[in-house]
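Working notes for the structure below.
Up next, chain A:
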Amino acid sequence: MTQRDEVHASLFVTCIVDQLYPQVGVSAVRVLRRHGVVVDFPEDQTCCGQPLYNSGFTQKARQLATRVLDSFSLSDYVVVPSGSCAAMLKVFYLELFAGESGLQERAAELADKVYEFSEFLVKVLDVEDVGSRFPAKATFHSGCHLLREMEVQQEPLSLLEQVEGLEVAPLPQPDNCCGFGGTFSVKYPHISQGMMDDKVSNVLSTGANFLVSCDMSCLMHIGGGLSRQGHQVEIRHIAEVLEGLPDEGGQSLG
Partner candidate 1 sequence: MAEVKTRDFVSASDAAMRDASLRRALRQVGGGFNEARLEAIEEVSWETWEEWREVARRTKIHALENLDYYLEMLHDRVTAAGGHVHFARDAAQANAIVAEIARSRSVKIATKSKSMVSEELDLNHTLDANGVEVYETDLGEYIIQLAGETPSHLVAPALHKTKEQVSELFHQKLGVPLTDDIEEMARVARQVLREKFLSADLGISGANFLVAETGTLVIITNEGNGRLCTSAPRIHIGITGMEKVIPSLQDLAVFLRLLPRSATGQRLTSYVSMVTGPRRNDDEDGPEEFHLVLVDNGRSRLLADPELREALYCIRCGACLNICPVYGKIGGHAYGWVYPGPIGAIVSPTLVGLKEAKDLPHASSLCGACREVCPIRINIPRMLLHLRHRLAESPLETENATTTGERQAAQAYSWLMSNPAALSAAAKVGRLAQKPFVSGGKVSKRVPLPLVSRWTGGRDLPAMPRQTFREIWAQGLESEAEIRE
Partner candidate 2 sequence: MVEKQNAISLGVPKDDFLGHVRRSLGRDQPLETAPVHLPLTENFADLEVRAKAATERLETIRGELVDRFEETARVRNWNVFRTSSVEESIGYMADLAGRLGISKAARADQPVFAELAVDSALQNTGIELFVAAHDESTSDLRVRQQIIESGLGITGADYAVAETGSVVVLPRKGLSRLVSLVPPVHLAIVRAKDLVESIDDVFLFRRLEYLHKGGDMGSYLNFITGPSRTADIEMKLVVGVHGPREVHLVLLA
């Protein structure tokens, strides 16, 4: 990277990564550092409040959202390894705080600083090739919030295309929801799993060994189905793939 002022970014790691997939956060930090970013992690962060917001508990969601506004008030950038949580911060906080003077402005300030992880690499750091290797066949699932709220479509794919040894097979019906939907997945598990079954079939049809996404929530859901149905496809967050594997041995995964 050319010499320039250091980029400082705060990681909003998301509660699901913190609690269930910490290695995703580790990979995200390492990839960012590799591109010269000074990463900090405000340790009082927890959840963006989306589960409450989506369940209609707007007041309670506002409390958690206010915490997020506080935690990241001094950040230059807020990088989120999730399209969905990023959308909560960037898009839905504006609705959550609409008309509340003071908070509305702070939500707008935050919105300007929030990037989904792959989006940050491409749009802010101008990264084309992260210089990693991950010899495998993968397919990519784009979460609905990443696609329709963040309007991030090409960024993750363009990064994956440059990964050495990685073959990315296109996923059929790429715009279709996987059926996770947060509380939807436990409120109506029968419908959620019906949608998941379609996604699982599409994943299997690609012959990929890895399913990659920018959202661990979708991956937990689809991966939970793949695993329950006895399929060997593994799930990986895009940060893990972009961190890559150490350059040794040269044998293919999966």
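By our rule, a contact is a pair of C-beta atoms (placed from the backbone, for glycine too) under 8 Å apart; a residue touches a chain by one contact, two chains touch by 3 or more; residues count from 1.
On how the list was made: all candidates are chains of the complex that A comes from, given by their letters.
As the structure is a computational prediction, the values presented were derived from the model and not from experiment.
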{"item": "Options 1 or 2: the chain contacting chain A in this complex", "value": "1"}
{"item": "Residues of chain A defined as touching candidate 1 within the complex", "value": "1, 13, 15, 17-23, 25-26, 29-30, 33-36, 38, 41, 43-47, 49, 51-60, 63-64, 67, 95, 144-145, 147-149, 175-177, 179-196, 198, 220-221, 223-225, 227-228"}
